[in-house]
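Everything on this sheet refers to the single structure shown next.
For subunit A:
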Amino acid sequence: MKSVEEILEYLSEKFPETEFEALQGDVGPARIKVPAPVIKDVAKFLRDDDRLLFNTLMCLSGLHYPKEEEMGVAYHIHSTKLGHSLALNVRVPEEKAEVPTVESIWKTADWHEREAYDMVGITFTGHPDLRRILCPYDWEGHPLRKDYEQQEFYRGVTTNE
Partner candidate 1 sequence: MNSLFLTNILNLPLLVHLALPLTIILVYALVAIWGERKVAGFIQDRLGPMRVGGWHGWAQSIADLLKLIQKEDIVPTNASRFLFKFAPFMMFAASYAAFAVIPFSSGYIGSNINIGVFYLLAVTSVLTLSIIMAAWASNNKWSLLGGMRSAAQMVSYEVPTIATVLTVIVVAGSLNLMTVTEMQSGNDILGFLPNWFIFQNPFLIVAFVIFFISILAESHRVPFDLPESESELVAGYQTEYSGMRWAMFMLAEYADMLLLSLLGAVLFFGGWNSPFGDFMGGPVWGFFWFMLKGLLLVFVMMWIRWTLPRYRVDQLMHICWSVLIPLSFINLVLVALWELIF
Partner candidate 2 sequence: MIELISDTGERREMTINMGPQHPSTHGVLRLELVLDGEIIKKVKPHIGYLHRCFEKYAEEMDDYAKVIPYTDRMDYVSAMNQEHGYVVAVERMLELEVPERVEHIRVIVAEMQRIASHLLGIGAFGLDLGAFTPFLYLFTEREKILDIFEKVSGARLLYNYMAVGGLMRDVHPEFKEDVADFVKTFRPKIKELDNLLSYNKIFINRTANIGVLPVEVALNYAASGPVLRGSGLKWDLRKDDPYSIYDRFEFDIPVGSGEVGTLGDCWDRYIVRVREMEQSLRIIEQALESMPDEGDVMEAIPKRIRMKEGEIYVRTESPRGELGYFIAGDNSASPFRVKARAPSFVHLSMLPAISRGSLIADMVAIIGSIDIVLGEVDR
């Protein structure tokens, strides 16, 4: 069982070249901000290290921050063996929203990443099957982006009543 601060310190020690940052909102526990290019290595380390053993990915959500012109991915991981949880955040610029996939680390990320791609349009590089999942395969746009505009017609059918 480790606190977020301890994990942050431990990570900085193991990845000396990478800059980690603790994000603290007004509510909720602190999150660790991880640079996008290393997320896969960090994830693998978090899963396999004997002192961390984060063996499950509880949730993976895609977000769109219009003010910062950024896309974000929130990872919530948990260790059933040691009983601690952690939230990771990844931020990438809107115009180049690419995040390496963690599908090979936690299988469950497969569908979660497809959903994030479908909903906010983040491309997960290296994902084996990055298709839309909830919307039809030929839908236009990504509905949960804050600048989303609904298409007027879908296959000749109006989408507004």
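How were these candidates chosen? In short, all candidates are chains of the complex that A comes from, given by their letters.
Simple rule for what comes next: a residue touches a chain if its C-beta (ideal position, glycine included) is under 8 Å from a C-beta of that chain, and two chains touch if they have at least 3 such contacts; residues count from 1.
Since the model is a prediction, treat every value here as computed from it, not as a measurement.
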Query: What candidate from 1 or 2 touches subunit A in the complex under consideration?
result: 2
- prompt: Which of the residues in subunit A end up touching candidate 2 in this complex?
  reply: 25-29, 31, 55-59, 61, 63, 74, 76, 80, 83, 87, 89, 106-108, 110-111, 119, 132-136, 143-144
